[in-house]
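Presented below is the structure to which this report refers.
FYI, not all chains are in this one, though none of them got moved.
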Amino acid sequence: MTWLDDSIMMQRGVGAHREPVQHHLTEELQKTFHYTIGPYSQPVLHVKPGDRIVVDTRDAFGGKIREETDKPSQVLQMPFVNPQNGPIMIEGAEKGDVVAVHIEKMSPRGADPHGYCCMIPNFGALTGTDFTALLNEPLPEVVRKIKIDEENVYWSRRNTLPYRPHIGTLSLSPELDSINSLTPDQHGGNMDVPDMGPGSITYLPVRSPGGRLFIGDAHACQGDGEVCGTAVEYASRTTVRVDLIKQWNFAWPRLENEDALMSIGSARPLEDATRIAFRELVLWMVAEYGFEKWDAYMMLSQAAKVRLGNFVDPKYTVGAMVAKRYLK
Amino acid sequence: MTWLDDSIMMQRGVGAHREPVQHHLTEELQKTFHYTIGPYSQPVLHVKPGDRIVVDTRDAFGGKIREETDKPSQVLQMPFVNPQNGPIMIEGAEKGDVVAVHIEKMSPRGADPHGYCCMIPNFGALTGTDFTALLNEPLPEVVRKIKIDEENVYWSRRNTLPYRPHIGTLSLSPELDSINSLTPDQHGGNMDVPDMGPGSITYLPVRSPGGRLFIGDAHACQGDGEVCGTAVEYASRTTVRVDLIKQWNFAWPRLENEDALMSIGSARPLEDATRIAFRELVLWMVAEYGFEKWDAYMMLSQAAKVRLGNFVDPKYTVGAMVAKRYLK
């Protein structure tokens, strides 16, 4: 028995013991990629809880950056960046339920796969931006084209980084709003949490019938904060298994892996994202693991880990974690 | 000649010298009020630049709070608050243009008019909220029912406040997103700027064909910051004249009145809202009033005024102002 058998998804998912049907969401089937996540777009796939979906994602630049001489400011046209696959309808998903997304595998697509990392004017953690509105000149535009394979990211002559893929943007639809794919929030969105890779399960609350799952923005690797604004962005073949947990009520995304549970908050300023993540984790420990509230709060003060996800998007993302061994 | 004849709207609006047609957007015509501002809803009215529209707005609670014994947490159902009239299509409005909205008059609707002010759990400037996520107990729910007329707001036995109405939420549609009516941003939205009352002209950049004007959230009076979370919310009859200024490019809402120009930014943290407002004002002075950039920046350091709009919504709103007399 692996940790997965003992996961919340496998313990509580209505499709946990179904034989999964496998779907393949190809570019052809997807046809129109989405730049806004909401209830107004046409579903591309209908699946049952427990099904497996192989998703062919485009990179966050929509494949428009191919060479190091390309200028992001010329090639990219806001708000048409970070294209998303979906919406995928999960049978039976209703407000008050939760969709579980287990990422099983992420591979680069195509022959001779490359990722791209860019410095985009007025975007990133160490520059004035559209929101942190300054009068300084923007930083230069820089494009890096990086060879990748399933073992490594060949960053530079000097540095080879390990291939540690994850999904940057994972969402269900809000109830009424339609939110651009650059922004993370309660619905998930562009969280850029490095833990959201193969071996992780993300739990997203359902707010619209069928849940309407969107997925995209694969990263071959990413540091905490994604500080220059982009990771090693690549076109992936990502395999997920989705399931449905009925009547599980919470507000913000959650993540589980072999060792830990994580609550994820997205907000500005960064302290609000962190507060959300911790409050949700306290409430989770109280509601489901038998902790008294102040005991949970004080123990996290000694034992929590924090992950900075994105530190560059319209809202910043923080994960607060507790080791599963403390929840037994 | 009044200041209005000399306003940007009257100088540059394509309908400035048309004989206005007057429209009345009644509750019956509106039928379905909107809780999200975007390109996906059905227009309720088509007007020409220069037309006048009398809009019957509902209060921000949708009329659901009637007595001081009503409990906001029971009566209100998120996200169905702050109902908006519209969308109103302005003939000829295209991306790259600007819609001008001159508020001419705001009156309370109905016999024996009242406004309502509430403390809503986890909402307001001096309480933990959904974003500033804390473990403290929420503040109590309180409802105030306040008699109003066109002269006064009868706040309490002790204090009568002057009737100083304004529109809290004024928007054009984003290009792709649909944004809940509680949030201000580049499209306008729930700015809660007290200057946005009769005698003001608001300029909003067009991002969707026809502009798609939404309006609502009338306040009989409001302090800077709207700190308890709500103003004196009332159902209004609001008269606006709309016009269209072709090819005027800027990102954030602007406002003009007899004495001053204002740029309006909405963001968190509050410093980012303030930075946006000031940067936009500097750029405006440079682009249209012949100021050298550093001269504009340094002069604002001596002569600007700042208005805090909302300090309670998902994004905070700040206006930066310069007196028109310094622009001559």
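Lettered A and B in written order, each chain numbered from 1.
We take it that a contact is a pair of C-beta atoms (placed from the backbone, for glycine too) under 8 Å apart; a residue touches a chain by one contact, two chains touch by 3 or more.
Just so we're clear, the structure is a prediction, and the values are computed from it rather than from any experiment.
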item: Given 2 visible subunits, total identical subunits the whole complex contains; value: 4
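Note that in this section only the chains that are shown with their structure count from here on.
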item: Whole-Å gap between the CA centroids of chain A and chain B; value: 34
item: Parts of chain A lying in touch with chain B, wherever the complex brings them together; value: 35-36, 38, 40, 79, 130-135, 175-180, 251, 265, 267-269, 272, 275-276, 278-280, 282, 293, 297
